[in-house]
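Report on one structure; see the data block that follows.
Heads up, one of the protein chains got dropped from this complex, but the rest are sitting where they should.
As written, the chains take the letters A and B, and residue 1 is the first residue of each chain.
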Amino acid sequence: MRLSHTRWLASLFGFPFAFALAACAGSERAADAGDTGGTLIVTVPAEPSTLFPPLLSDTQGAAIVGVIFDRLAEIGDGLETYGDRGFQPRLATSWTWANDSLSIAFVLDALSRWHDGRPVTAEDVRFTFRVYTSDSLVVDNKSLLGNIDSVSVRDPRTAVFWFKRRMPRQFYDATYHMYVLPSHLLDTISMAKLENAPFGRNPVGTGRFRFARWEPGQRIEILADTANSRGRALLDRVIWSIAPDFGSSTVKLFAGEADFLEQLRPENLAQVARTPSLRLIDNRTLSYGFLGFNFRDRSNQARPNTLFSDARVRRALHMAVDRERLVRNVFDSLGMVALAPAPRALIPDTSAFTQLPYDVATAKALLDSAGWRDSDRDGVRDRDGVPLAFDILIPSSSSSRQRYAVLLQEQYRAIGVKATPKALEYNAWSDAVDRHDFDAYLGGWQPSPGLVGLMQTWASSGSSNAGRYASPVFDALLDSALTTLDPTTSRRYWARAFQQIDDDVPAVWLYEQRSPVAISRRFITAPLRADGWYVGLADWRVDPAQRIDRDRIGLGTPP
Amino acid sequence: MLLRVAQGVAIVFAAATLAFVLLQLAPGDPATALGEGVSPELRATIRAQYGLDDSLATQYGRWLWSLLHGDLGWSRDQHRPVVAVLADALPRSLLLMGCALGVSLVGGMLIGAWQGARAGSRSDRTTSTALLILYSLPEFWLALVLLVVFAHQLHWLPATGITGEMYDYMSAGQQLVDRLRHLVLPLASLSLVGVSVFARYQRNAMQESMAQAFVRTARAKGLTESAVRRQAWRSALLPVITVTGLLLPALITGAVFVERVFSWPGMGYAMIRAIEARDYPVVSAGVIVGSAVTAFGAALADIARDIADPRLRSL
Partner (left out) sequence: MSRRLSPALVLIALLVSVVVAGPLLSPYAPNAQLDIIALRSQAPSLAHPFGTDAVSRDVFSRVLDGGRISLALALLSVSLSLVVATLYGAISTLVGGVVDTTMRRLLDVALSIPRLLVLLAVGALWGALSFPALVLLIGLTGWFDTARIVTDELHALSTRDFTVAARAMGVRGPRLLWHHLMPHLLPTLVTTASFGVAGTIALEAGLSYLGLGIQAPQASWGTILRDGAGVVQSEWWLSLFPGLATVFAVLACNALGDALRERFAPNHVPSLAPRVAASPAPSSSRTVRP
């Protein structure tokens, strides 16, 4: 698992269950010609690198894949991950648990067809699991499938998942992380070659939209799949129009060239409000950002870090940061101070644990007591001739984190700490963080529902625990919270786990974001799910009274 | 001519070598770039697949050999061959640069010749100052200004791309108009600067040519002033055409920035995207192709010079 915001996103996007019902209603409505049709143009600030689901690494690709492909079952609106609670049928119409709960048999929808007309079979499901867990491919979600032992084919319409342990999230593991792939198109290609197979730029799925074309550097177009067993998508087509950066995307939006923009920035809110043809839809995201400290010496992992192994220093560095003002500067009304290594939406009870206050005087006193004093009067505290100075590693691709780094530098200067932002190109940054080669870094995670990812990011054995935070107490509490089958007991463990990690300050939790989308008023949408705005896209439609030229083209292929 | 070809080959060879060196110096390799969750077996497979365990000389030889066969490797970022990336991007860049070069040449020569014929006059000095200011504008900043004024504020022209979103659903006539509308701003950004470059050069060449003996002869022969100017202009053409080949690297520089600002999905755009994604094969291919285009352009300029050489023509 790489420390990357976007890669994580890929692991969580899917279809909404709320729209499973709407989908049925939609297919009935589809008969009424007045309600179908229309063109949605989504402007995106970057081009996806592939549409091969296992290799998704960006949010743009995740959205397109999320509407072309299907999961076996779809998580509920509340993102509930215990058992199969809230899950809705998708490619599987039903499922049965074995008596020992160590296997689940999924019965596939007999009417489901690939976009090339072939039926969906249990062999497709087995093949999908093989691809996602292949050693020849770098699949981010592979580590999340560790509890699945194998997938077998009971009959052409029944696939059985076999698990290693009974866990609260078995069902979620089996359904959420994989989009079912067409084995008849892919099984002739060796696993190592799948990465570069043409399929990634010309995908065939089962979703209510089908892939139409990809003009490199310009746009990707999908069309309603009129033969879909769950009813055609109500819109005729969705076009992802590729802009090179966020600024260009907003121009397209305000000029009416595009209808939809995800992740609006605070500075554009006012302009959306002023534009009569646009409206805002509030959208939570699941990401949080933090300033992470390295507990180990960056050049010698065996030695503790001279600054950050001292809890007093970490607490001081936490208390010196006015997180509220920082959030207001960077995200305005679209951000909130993060409470823990999880967004509020995924924390069972946010009031069950407390936060360190913003208190500059105490921060200074803590540093004094730890022996860090400005003995040479140069404005920077020192101890035994070593100044209290460190670099903050930031990816140059993230403007909000760059802004945070500059703001933090100033806040730390006020308590006699010299923090120097150091921007690295994204992959170099990611490499450095993976290698633990940093003092402090600005990171961001997007945990998937259920928070299993905390095992990777903050448990002492975690593969992505970049700062080497190691607390046996936290590890134990986290494990209990994740494996306890009783929800009430589990909640209590969560509260204690979060309190423990907040008191240990392995990082300063800086922000979580709300990310409203702007959309043309022509469109009638459903509520957006926090792990992906596009989950209900097939049921979006255009108000017949507000149609414009591009909504009237119909489904025909271009001239 | 043979010398030209040899030089062209040498340039591409040098660029390829440079690209190889840069790739070698790149931190990490395709195997380490895969990140942490990669099994040692997969790492070994990939290293073997890319031949990373061979000696540098072997790798270099293979690199040149595959280049010779038009194989530039795989784009890790785009999951397709680099050649496919180039096939999409290069024609778009050539279109933009070709148009910009044409406009700059014609515009620059007309303005420069007009100035050169009345060198030292007030209108000449005013024009020179204006050209100097244009000449001093960084292309990307000029592009930003044009973008904000004509696309963001006035909404006269589209801001980005080479075609509109609904291009595929337009009639042929609409498609042409759509393409032209998208071309205007990037072309203007490149050409305004380009015109100033050529005009400055043409003005002085013209001024010098007007002072030369053959012009006096022509005047003495009783030719009209406009005919004299035409002769002088033809003579001044030579150095201007020659310099065209030398201008190509500057044009490429400008195009990279302009493509970035207007998201014109050509070579420059592909390069910048590849840089952000650390997609080294595309970056090195960009260096090689840029050099090849320069070498080819310089050769064309030489041919054009031979055609325009007044010693081979009238007078």
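In the analysis below, a contact is a pair of C-beta atoms (placed from the backbone, for glycine too) under 8 Å apart; a residue touches a chain by one contact, two chains touch by 3 or more.
Note that this is a predicted model, so its numbers are computed, not measured.
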Hidden-chain contact residue, picked from the options B:22, B:64 or B:106: B:22
Candidate in contact with the missing chain, chosen from B:89, B:183 or B:274: B:274
Hidden partner chain, touching residue among A:279, A:328, A:344 or A:492: A:328
Residues in subunit A touching the chain absent from view: 245-247, 251, 265, 267-268, 271, 325-326, 328-329, 396, 399, 402-403, 405-407, 409-410, 421-425, 428
On subunit B, residues whose C-beta touches the chain left out of the figure: 7, 10-11, 14-15, 18-19, 22, 25-27, 132-133, 135-138, 140-141, 144-145, 147-148, 152-153, 193, 197, 200-201, 204-205, 208, 239, 242-243, 245-250, 252-253, 256-257, 260, 271-272, 274-275, 278, 280, 283-284, 286-287, 290-291, 294-295, 298, 302
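Criterion: only the chains that are shown with their structure count from here on.
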Residue ranges of subunit B in contact with subunit A within the complex: 27-28, 32-39, 41-42, 45, 49, 74, 77-80, 85, 88-89, 92, 151-152, 155, 158-166, 168-169, 171, 260, 263, 265, 269-270, 272-273, 275-278
Interfacial residue positions of subunit A with respect to subunit B in the complex: 1-2, 39, 41, 47, 49-50, 52, 55, 135-136, 138, 140, 142-143, 192, 195-196, 200-201, 213, 216-219, 221, 239, 241-245, 248, 251-252, 255, 257-258, 397, 425-428, 430-431, 434, 463-464, 550, 553, 558-559
